[in-house]
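Only one protein chain is missing; all other protein chains are in place.
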């Protein structure tokens, strides 16, 4: 969603306490920043406060580094966890796939149309099938086959590639491999997976077959951050589609593809637009304002 | 949905085979019935054929008993399982509740408005709280408290009441008691339960608390026939509503109430309109045509 | 949605300018208010700023009048339009109906269940049909028939009743009469209507018949504030339901009832929870946080 105005985005979380909004907004006001948009959430159960602030980048009178160093002093005083993003930075996104193309196609198309503000410097796969799509879009394609014996070694190659290409975010677009906990830990909050089921229903394999057998009347998909426990990471986005008795497992799969691509795209977009704060196993996903 | 035209409805299932549609439609044609509506489904995985036929009751030139005896001969020849319903018959529906009123209110209101073609001769509860609603609508209310010691005895009273009132279908409108397998077996395919979760996610207790903890982005409800395995019976209807981080467990519960009442009402309506065929643990729910 | 914590709610709008958030949040902080929830919106096209602030009522150390007088000084300085609401105040809601009961039933049921924080001191109708429902719930029912000749006179009686009963908000729950512009002006922003169509499609009469003729695949409903131009007032809430060729006009009407009651209830709830700000012909409807 190509908004012309450049923005600085702060994502902040801290223990809930009186005066935090006043202190923060005043801090920015005193430095002559116009707050374009401020979103907050208080989790009363956890006693936790979350804030997303959009500033007009035209008000930036210092270097970015100076802004961040300056804010760090304030943040320390108030014990804030925070990140700072700049809307003119294009995240570098790696896509990992296996054999299924629908999510891959969709992500590339949305990037090309300007809906996903990112570059896609490479696609990695454990199968050669989707090279043709990578070629169509002139994106480097790395085929890294994997066997039980070579799993560790192959994953190392993947991680080396991600570093070499200076990747910011990894999208598992139906990549049918389980990642090691070292990988996941290193990339905490930066790997987005699409699960082709409405979690927590049908965790694990063959969700469409099991959905058919259970006779469900809706099927869904879930985009979530990867975590050590398979399919248990913080959920970013979910959606469903109504189905009926007329669809067998393969029909459900076909219908499900549409939900998968939509849900994954929305999850990736929220991440790229710096609208997500993770706390414990949950996400705060602020709405987009345009 | 009060349609003026009276109808005879046949629900049929059998092994899939050539010619069954021809034979059946011809059987009715030869007896001068106008087929108002014919819906079919073939489950290719199970090799099973399902059919729902609506006839114009004005074409009935025999007694109902004669029609059924006549059809039984045909059905035997083709090895059909079947039921026959008449749209001018008002099913007698018992509602079982505990303390929560939203589904009860909704069912009664829809009955009064003519959307649910049934009578509600009694409400049974293990708590006295909802008697006031029963009184508002002048429906007999039976308060049958239950303790671990009196459970079997209480259930017996419930079943006796259902027989005494000549009940056709039992709706568990948030009745927080587990039924014995004898009860469920006796009423196979005639007890509809609303589960306040999107089955198979969050089976069992406290689904909203668990939905909050899991950080889901949608919550749902499921209407299903009661089966011996708790929350595992054939699903009739499901729906979801989008939620976000702003809702804690009680907020989810409030939002969930709306889905619950809607889903239960749709499930009950499909049952009352003879649009459901059960096969194994799945339902075929034919659409309504009006 | 019965939240235990009592709250003070400020709804504020003004021209967009730097520092407004800092000034406002600091104003409350200096008076030791804990801001429970702060929601904002900037309409860049209109250059307009909107804010909703929830304060903990436990922090109120003055009378309500003093708080408001105190804030009025600040508001004048910053040129704010504002309202102040208290969550322990139960709005007094009048329901106007004609012959159709589904919305009426639904509103009363939700009030009784605690989802709508209001009292319903009276129901007014131009037809006697729904008196029975009013009686069931022991709500005074005023039957004020209307003919072309008595229209002005009848409306005067309606308005007199609203004053006599000290009404805060009027809900047209399928009240099939057009209100005079005097009535609407006097009650600006306080009359909520349900239109049984997905505005701006099918404005005016017989929307279901016209939806059938147009062969639409979804039908909807719209809750909006009444305005002088019929069906043109600020939209609060809309929803749709998927339909298909199987439904004729009466089938669409039946299905539509469910959307109507849901949409009206959500619109009324947003109003009662002081989550709506009107600007020109549009509404800002802030989400509920619980």
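Couple of notes before you dig in:
A, B and C are the chain letters, set down in written order, and residue numbers restart from 1 in every chain.
Here is the rule we go by: contacts are C-beta pairs under 8 Å (C-beta built on N, C-alpha and C of every residue); 3 or more make two chains touch, one makes a residue touch a chain.
Note that the structure is predicted; figures quoted are calculated from it, not measured.
When the whole complex is considered, the residue among A:62, A:181 or A:288 that touches the unshown chain is A:288. Residue A:257 is the one among A:159, A:196, A:257 or A:271 that touches the chain missing from this view.
Interface with the hidden chain, as seen from subunit C, comprises residues 41, 43-45, 198-202, 212-218, 220, 234-240, 244-246, 248-249, 281-285. Those residues of subunit B that touch the chain absent from the view are 18-19, 21-23, 25-26, 28-29, 32, 34-42, 242, 289.
Subunit A meets the missing chain through residues 1, 3, 101-102, 105-106, 109, 112-113, 115, 136-137, 244, 246-248, 250-251, 254, 257-258, 262, 265, 287-290.
Keep this in mind: only the chains that are shown with their structure count from here on.
The touch graph of the protein chains shown is complete. Over half of the residue numbers at the interface between copies subunit A and subunit B are found on both sides, making the touching surfaces mostly the same.
For subunit B, the chain whose average C-alpha position is most distant is A.
Computed from the mean C-alpha positions, the centre of subunit A lies at a distance of 37 Å from the centre of subunit C. Residue positions 41 of subunit A are each in touch with at least two other chains.
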